[in-house]
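Heads up, one of the protein chains got dropped from this complex, but the rest are sitting where they should.
In this document, chain identifiers A, B and C correspond to the written order of the chains, with residue numbering beginning at 1 in each.
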Amino acid sequence: MSKIYHHPVQIYYEDTDHSGVVYHPNFLKYFERAREHVIDSDKLATLWQEKGLGFAVYKANLTFQDGVEFAEICDVRTSYQFEGKYKTLWRQELWRPNASKPAVIGDIEMVCLDKQKRLQPIPDEILAPLSIG
Amino acid sequence: MSKIYHHPVQIYYEDTDHSGVVYHPNFLKYFERAREHVIDSDKLATLWQEKGLGFAVYKANLTFQDGVEFAEICDVRTSYQFEGKYKTLWRQELWRPNASKPAVIGDIEMVCLDKQKRLQPIPDEILAPLSIG
Amino acid sequence: MSKIYHHPVQIYYEDTDHSGVVYHPNFLKYFERAREHVIDSDKLATLWQEKGLGFAVYKANLTFQDGVEFAEICDVRTSYQFEGKYKTLWRQELWRPNASKPAVIGDIEMVCLDKQKRLQPIPDEILAPLSIG
Partner (left out) sequence: MSKIYHHPVQIYYEDTDHSGVVYHPNFLKYFERAREHVIDSDKLATLWQEKGLGFAVYKANLTFQDGVEFAEICDVRTSYQFEGKYKTLWRQELWRPNASKPAVIGDIEMVCLDKQKRLQPIPDEILAPLSIG
């Protein structure tokens, strides 16, 4: 696994639901934002415009251990590893302020697709800067 | 103005926020869903794929008069008129069950844009079936 | 497992992202809508208001096998089973029109929580009508 990257997420009205805590699908949004900061959003935009390649979530296994409340500034902790030329595995956790365990844990598999939704090897311009060790 | 079209919207968890009512930007979503049912979503999809034309909101004036709660099935009431070749004006209201006034009122101006975001006349295949009188 | 329940979902602008297909966290929304139609949203609203009890997703395992496009009317297929007094397991699939396999598969574990986020047994008014066989 890579080192752990940190990405802050502030909880706004838009994030909560009438039960008083963050609506559960939104954690997938925060995890994606955090991955984009690891990979570099501008690089992703260029890859899409120039080569028609994008990353897609293939699997997502989520465990929800605690509710997250309005106005909290949380920490998304992200690490990853490559598995062959086609797949990246991401371990992502969202931590509330001062928490002793993650509120949400996600194991995410990403693949690279072209505009016809065909599987493609992860391009070198993404792979190289993320390679570990 | 055209006749009034009715479109039902059920309020789910995803629609509410921690104040206990529907999160205000979501009403723009319901208004768009209702407009798509007036225009015909398949026709919009074809227009986008074959001619690269889409509709965009140019102006939206919203008044929020009442909170809307989880599990309510509301009625979106939509009417429209054309203004020249380039603009459609939509009057849209969201009514809670058994209400005596609309919870939210929207006056929406739509224009037609190509993929370079240039203004285009509203295409005949949209205009003709919606023409009044 | 229970019988399979069907719930239609139409894909609107709000559901898609700039890659041209449905944004992946939204499938969790459709799965929740479908579960609410199985359980009965009014019953959920009453349970929350009168007893302060709500259902929460504890685990969600998702597999994304196909992209879903604007204007499609998809079919969410839902079945469930109870596991003891505290847990329900839901198998949910989203099918595109005329598809030969599901576009998205979800295995969802739900638990019942009070307003202090403490685990509670699933209340009888939910359990009884859903009990199988």
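The working rule: a residue touches a chain if its C-beta (ideal position, glycine included) is under 8 Å from a C-beta of that chain, and two chains touch if they have at least 3 such contacts.
Note that this is a predicted model, so its numbers are computed, not measured.
Chain A meets the missing chain through residues 10, 12-14, 29, 32-33, 36, 41-42, 44-45, 48, 69-71.
Where chain C meets the missing chain, the touching residues are 13-14, 16-21, 23, 25, 69-70.
Where chain B meets the chain that is not shown, the touching residues are 18-21, 24-26, 28-29, 32, 48, 54, 56-64, 66-67, 115, 117.
The definition used in the following text is that only the chains that are shown with their structure count from here on.
Looking at which two chains touch through the most C-beta pairs, you get A-C. Centroids of chain A and chain B (each the mean of its C-alpha atoms) stand 33 Å apart. Mean C-alpha positions place chain B and chain C at a centre distance of 27 Å. Multi-chain contact residues of chain C, defined as those touching 2 or more other chains: 29, 32, 48.
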